[in-house]
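Only one protein chain is missing; all other protein chains are in place.
And now, subunit A:
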Amino acid sequence: MAYNFSNSLVKWIDHRLPVFSYLRHAAYDYPTPKNLNYWWNFGSLAGISLVIMIVSGIALAMSYTPHVDHAFDSVERIMRDVNYGWLIRYIHMNGASFFFIVVYIHIFRGLYFGSYKAPRELLWIIGVFILLLMMATAFMGYVLPWGQMSFWGATVITNLFSAIPIIGESLVNWLWGGFSIDNPTLNRFFVLHYLFPFIIVSIVLLHIIALHRFGSNNPLGIEIKYPNETIPFHPYYTIKDAYGMGIFLILFAGVVFFAPNFFGEPDNYIPSNPLSTPAHIVPEWYFLPFYAILRSIPDKLAGVLSMFSSIFVLFLLPWLDRSPVRSGQFRGVFKIFFWILLIDVISLGYLGGKPATGMYVIFSRLATAYYFAYFLLVLPIINKFDSSELLPNSISAQIAGLEVESSKAFNDSAYKEQSDHIST
């Protein structure tokens, strides 16, 4: 197991503490399918985003004051008087948006290529936990500048818990640390906002351990058959990820330097005022699809349950999709529903930013209905209607141009093999 390092100091340490062997195993030799496309770049981009957020966040915390009387002023002091404070804050503020963009693409990649299917169920479930923690962290972070949207967004979202029967009111007071959003709330949100990213880091490590157990899924969704179908992670994927990071950073820097308030709400540059409610309270854009689901249900408790279910349903996904074929590439009917889902979620995001009146409500209900129907109705039965396209025999066969025409019998055996593998 231990690798024979040539540097004697590294060797000495590694013999006693095999961190170098572990790194070599996980980030150097790690055998990766050679046919990954650029959608597979978004996992490492998510990791890079997490690092950017933690580093910029720690720098911000050094100059931030979590107190209702000083929070807004301390943020403005960072923007004006702290050396490069504006840069650090704009990186952190827009970094959150870019982190969510990357993670949402990462999730849709998994949905399309069936990355949640056996034997990667836990890998997927850990990922959903990361998403939930990211959402909690982002929500609390948005409260910290203590602008109008911070205050009223926090009021609306924390009030959702009051819909829970019997204990609701007490629960909300417990969350607030009082009878309204006030200094205790801001203080604890700051503490938790600082804590959660490190919990995310530890869960990301679990995510990676689970990933390395069976290796990355690939666009064909079939298992690695021959050793020559994989390539070592370094240098092939380190360089591909570095190239992807370059593209990511160009887009990120474009927003940070030239349109830093593009994703923000103007109202958050008004200091919070409990006596004046903004005309439209909207959460950050990355919560809008869930906000639309929440508002589409007329009953408060049912709305809250639907909103949380829209994430929780992802936990069940590995067992809701009963098709033995992983990759959406080979599932003609599935593909249709998948693309509608993507448009559906984008529509929900658009609707979540609009006032809950008239046609918006009707469309939100339709879109919400489709969202749940996709997971609870379509995926469990779609297998019966799917055109079960022919799978390539192996990754090498596909690369060599031995397309699906090669042999029907050949393909049937590959298909069966995969079903066997998945059912075990």
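The rule is simple: a residue touches a chain if its C-beta (ideal position, glycine included) is under 8 Å from a C-beta of that chain, and two chains touch if they have at least 3 such contacts; residues count from 1.
Just so it is clear, contacts and distances are computed from a predicted model.
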For the chain omitted from this view, which of "Carbohydrate ABC transporter permease", "Cytochrome c1", "ATPase AAA" or "Spermidine/putrescine transport system substrate-binding protein" is its UniProt protein name? "Cytochrome c1"
Per the definition of touch given earlier, which of A:Pro165, A:Pro227 or A:Gly246 contacts the omitted chain? A:Gly246
Contact partner of the left-out chain, one of A:Ile105, A:Ile270, A:Leu301 or A:Leu316: A:Ile270
Hidden partner chain, touching residue among A:Asn7, A:Asn37, A:Ser180 or A:Asn261: A:Asn261
Which one touches the absent chain: A:Ile58, A:Val191 or A:Ile346? A:Ile346
Please output the residues of subunit A touching the missing chain, sorted low to high. 34, 76, 79-80, 86-87, 90, 231, 235-236, 239-240, 242-243, 245-247, 249-250, 253-254, 256-258, 260-261, 266-267, 269-270, 332-333, 335-336, 339-340, 342-344, 346-347, 350-351, 354, 357-360, 363, 387, 389-390, 399, 403-405
